[in-house]
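Working notes for the structure below.
Shown here: the complex without one of its protein chains, the others still in place.
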Amino acid sequence: MPGSTPEYVLNSALWQRLRCHRGAMIAAGVLLLLALSSLIVPALSPYDYYTPQLDLISQPPTLRGGHLLGTDPLGRDLLIRVLWGCRISLLIGLAASCISIVVGVLWGAIAGYAGGTTDALMMRMVDVLYSVPFVPFVIVLTVLFGRELWLMFVAIGAVSWLDIARIVRGEALSLKRREFIEAARVSGVRAARMIRRHIVPNLLGVVIIYATLTIPTVILFEAFMSFLGLGVRVPLASLGSLIADGASDMQAHPHLLLVPATVLATIVYCFNFIGDGLRDALDPHDRHDRHEQA
Amino acid sequence: MNAPDSPLLQVRELRVSYATRHRGRAVRVRALENVSFDLDSGQTLGIVGESGSGKSTLARALLRLIRADGGQIRFHGRDLLGLRGADLHAVRAHLQMIFQDGISALDPRQRIGSILAEPLEIFRPQLPHSQRRERVLAMLERVGLESLHLRRYAHEFSGGQAQRVGIARALIVEPELIVCDEPLSSLDVSIKAQITALLQQLQRDLGLSLLFIAHDLPAVQLLCDRVLVLYLGRVMEIAARDALFQTPRHPYTRALLQSVPIADPRRARARGRAPLLGDMPSSLSPPSGCVFRSRCPHAIERCAQEVPALRRVGHSEVACHRAEEL
Partner (left out) sequence: MNEDPLLQIRDLSVSYPGAHGRFTALCELNLEVSAGECLGLVGESGSGKTALLLAILGLLPAQSSVRGSIRYRGGELLGLEAARLNAIRGARIAMVFQEPMSALNPYMRVIDQLSEVPHVHGGMSRRKARQRALEMLEAVHIGEPERRARQYPHELSGGMRQRVMIAMALIGEPDIVLADEPTTALDVTVQAQILSLLQEMRERTGAALVLVTHDLGVVAQLADRIGVMRGGRIVEQAECTQLFSQPQHPYTQALLSAMPRLEYPL
């Protein structure tokens, strides 16, 4: 029948459905605002994130000019520090997620499409990696290579692709049986092209959803690493390290903990809401026009 | 190796089975057993059967989409079952397929233009972009679509239009043989007529060689030169079209023809009882000897003991012990 809805909704229709999901739209707005501020505000502010001002140690937030959110134990402006921390966290989150998504999708798509021994081997490797205890792994890397920012990317990326690989492999397995894949085989499409042009594009819906779940997980993980003292190096701060610093001084100066913690929580909630919205928008079962068939 | 007047396609004793679970145990089901037939260039062979007859399995085995257990599929004298890798890939340019559900056979993420261009990109890589586009447009026109359809996605088409795209895709590399796997089954009555007419026209204009798999007998009568009747994976009868429809030799063929609904109330009511009793036996445990005997009104003891061989009776080939007498 003309106009019957596809299983995979395309971009413009997807966008329309997403727009109806208010939580997701608000979350996206907030996130965008945070990201933009973290990029722009530090350039506009008279303060930087690394110069200590020893006469202004741990000032509480004040609305009257100067330091809006107070200062940290070294007299640095907390707002700027937090925005920088936001920038770092988002950067690591997005970059590491990109790596893990690319690796995970390729791994899963190849395993799922190839099937048989290849699939078994590839997924057994995933199982083995799953069992690697994560924190000691990162500690070992840190010991070997020192505390570099890029190390964070690698370490986090190396572990978070596993979930996506499993999900993608499952999708690829069921996609493989669809008629248009058979048709492509008859048209002469071979494995590499099949995966690139037919399998992966049809997986993107699932991948997008998992990406929005992976990103907050990665950010939280980085925060945890920094909290343990394994993350970014001073004077750079990420939200995790700021929380760590703030936690040790919780009693006397609560704002040092509350501000970065709130920002981190906000980021994670926002990604989760966006993920919810995307999932609803992409859900093939929730369709109003089903009863147009009489 | 290949005499100029030998058939385009020669299938000999094709056997296909698949693994499944029955009552918790892994068993093998024989989907096709000892299937043999020829197809000449420029001819259309109809493969007729009901569910469980193995017709879809036959289509997929011919296109090497599934594995066959034994037998030969000789295409221009070369056995397809022995081909691998680059050889198999090369053959695909000459052997194409039209699928049952037009819309499902199209990648939902690709525009029609790129779906149609893909076979050309693969098999005629030396073709410059402009010529490729020309061919795609020409093919679209040939199947009754327009250039504005190029930018559309599969879900924007009706079943009939999607099937036209499928036909265009099968034709675009100018294959020698096209296997049509129930191309009309998922279409509405009026659309069926349109697509049938399109296929007829293409047959005339292009001299196509088709393997037309269907359960729809009137369409088979319209399009096919010869017809093969399958039941539970075995060949029951092969005959020229008129011979089959006018003087069916096999009891199953007769029953099939008698079951087709007639759009004439007087004759429909004059028909009387349904010709066949019982249901299709399960492929898991087919009857011994002639698989049709459990529903055949003319079965005798010999039918349970001996599998009837396909032999010539009159102008047809029939697998029935009692073909001469009936």
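Every chain is named by a letter (A and B) in the order it is written, and numbering of its residues begins at 1.
In this section, a contact is a pair of C-beta atoms (placed from the backbone, for glycine too) under 8 Å apart; a residue touches a chain by one contact, two chains touch by 3 or more.
Keep in mind that this is a model prediction, so the values were computed, not measured.
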Hidden partner chain, touching residue among B:T20, B:Q131 or B:S259: B:S259
Which residue, B:H94, B:R111 or B:H215, contacts the hidden chain when the whole complex is considered? B:H215
If the hidden chain were put back, which residues of chain B would touch it? 50-51, 188-190, 192-193, 196, 215-219, 221-222, 245-246, 248, 254-269, 271, 273-280, 282
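Everything that follows uses one rule, which is that only the chains that are shown with their structure count from here on.
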Whole-Å gap between the CA centroids of chain A and chain B: 50
Can you tell me which positions in chain B touch chain A when the two form their complex? 60, 63, 65, 89, 92-93, 95-97, 99-101, 104-110, 118-119, 122-123, 153-159, 166, 169
Listed in rising order, chain A residues that touch chain B in their complex are 1-8, 10, 178-180, 182-190, 193, 197-198, 201-202, 204
